[in-house]
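What follows is chain A.
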Amino acid sequence: MPLNAIELAKLFHDKNPGITPGHRMCPGCAAPVVVKFALMTAIAKGYHPVVGLATGCLEVSTTIYPYTAWNVPYIHNAFENVAATISGVETAFRAAKKRGEIPPDKKLAFFAFAGDGGTYDIGLQSLSGAVERGHKFIYIVYDNEGYMNTGNQRSGATPPGSDTTTAPVGKRIPGKLQLKKNIVEIMAAHENVYVATVAISEPIDFMRKIEKALEFDGPAFIAAHSACVRFWRVNDDKAVESSKLAIETLYWPLYEVERGVYRVTKKVTNPRPVEEYIRAQGRFRPLLARPDAKEIIEELQQYVTSRYERLLALEEITKDKPLRGPWAKEDIQTDEHAM
Partner candidate 1 sequence: MPTKQALTGAEAIAYAMKQINPDVVAAYPITPQTPVVEYFAKYVADGVVDTEMIPVESEHSAMSACVGAAAAGARAFTATAAVGLALMHEIVYIAASLRLPIVMAVANRALSGPINIHCDHSDAMAERDSGWIQLWAENVQEAYDFTVMAYRIGEHPDVRLPVMINFDGFIISHGVEVLETLDDDVVKNFVGKPIKMYSLLDTDHPVTYGPLDLYDYYFEHKRQQIEAMKHVPRVFKQVAEEFAKISGRKYDLVEEYMTDDAEYIMIALGSTAGTIKHTIKELRAEGKKVGLVKPWVFRPFPKFELQRILNGRKGVIVLDRSASFGAEAPLYEAVKSALYEVAVRPQLGSYVYGLGGRDITPAHIRQAFEDAFKGYLIADEERYLGLRE
Partner candidate 2 sequence: MPGKLFEVRWHGRAGQGAKSASQMLAEAALDMGKYIQAFPEYGAERTGAPMKAFNRISDEPILLHSSVEKPDLVVVIDDTLLGNPDIVAGTDENTIMIVNTVRDSNWVRQKSGFKGKICVVKATDIALEELGRGTPNTVMLGAIARVTGVIELKYVEEKIRDMFLKKFGEEVVQKNIRALHRGYEEVRCDA
């Protein structure tokens, strides 16, 4: 039975799925929805989620002492190390299991959540290391394209032309000049990994990918388009609409890469111009007032179109051709030597 709103409401109408209300995220923020989708899927599939969180909006707003909005085991360590931290938790779990301290049929799902700052930038090394080592965990970046926790500074995920406080649109410079870093491909290049993009406007696709990540024999990386209504300067009720538009303009293609095999999970037949995405958000308004806005939008248009075509081509040439076999089973020798 695929997870849909009706089925989930039956399961969760009287309980909080990992995260509870009473958190202090901005009204209309997409991040708690991302968390909800992920954890509901895990719980519905019989997993006990254990959550690691990088410093960021979600972290500070959900755990203001003495309150916690988490009713599952939770750890925040620092900004740049959520992947390493959760890799320690996951390893402790394997050690405990090996020593018979955990019932063998008990399923734990280790989630790491981080914003784009904690993922694309300061946390990239820790993330890459943990994925390369093959820990069984699901890393989810709620990508709101900037350091929103500290008030809209530029990150490696900020799109060109976006007005941020550290790359403002000025008289000379039209805001951030560089394209958004392609974190999905960076992560896919680890090759032992299940990688996917998701958006809250496509909940079935979202939860199917989480399910896949849960069942994947190795690390998973999920990039979630996650509107920051505050600093994208859109109305509080626009998070889902923003994601929808991102998909329809090819700004945020929905796809997955499983050990090198590409699948575009949402085909967009008549894409809308990326300019619509730009025009819908106040963070691009200072750019639009500049004479060079056209060039920047054109460059972005060219980029998103060719990226999408490239993804379709990759889907074609990688079909049924995984780069690697399943990730080596953990504890190959150690199980034999268990004491």
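The rule we apply is simple: a residue touches a chain if its C-beta (ideal position, glycine included) is under 8 Å from a C-beta of that chain, and two chains touch if they have at least 3 such contacts; residues count from 1.
Regarding candidate selection, all candidates are chains of the complex that A comes from, given by their letters.
What you are looking at is a predicted structure, and each value in this text was computed from that prediction instead of being measured.
Touch with chain A in this complex holds for only one of 1 or 2, which is 1. Those residues of chain A lying in contact with candidate 1 across their complex are 48, 50, 52, 59-60, 63-68, 70-78, 80-81, 83-96, 98-99, 102, 108, 125-126, 128-130, 132-133, 333-334, 336-339.
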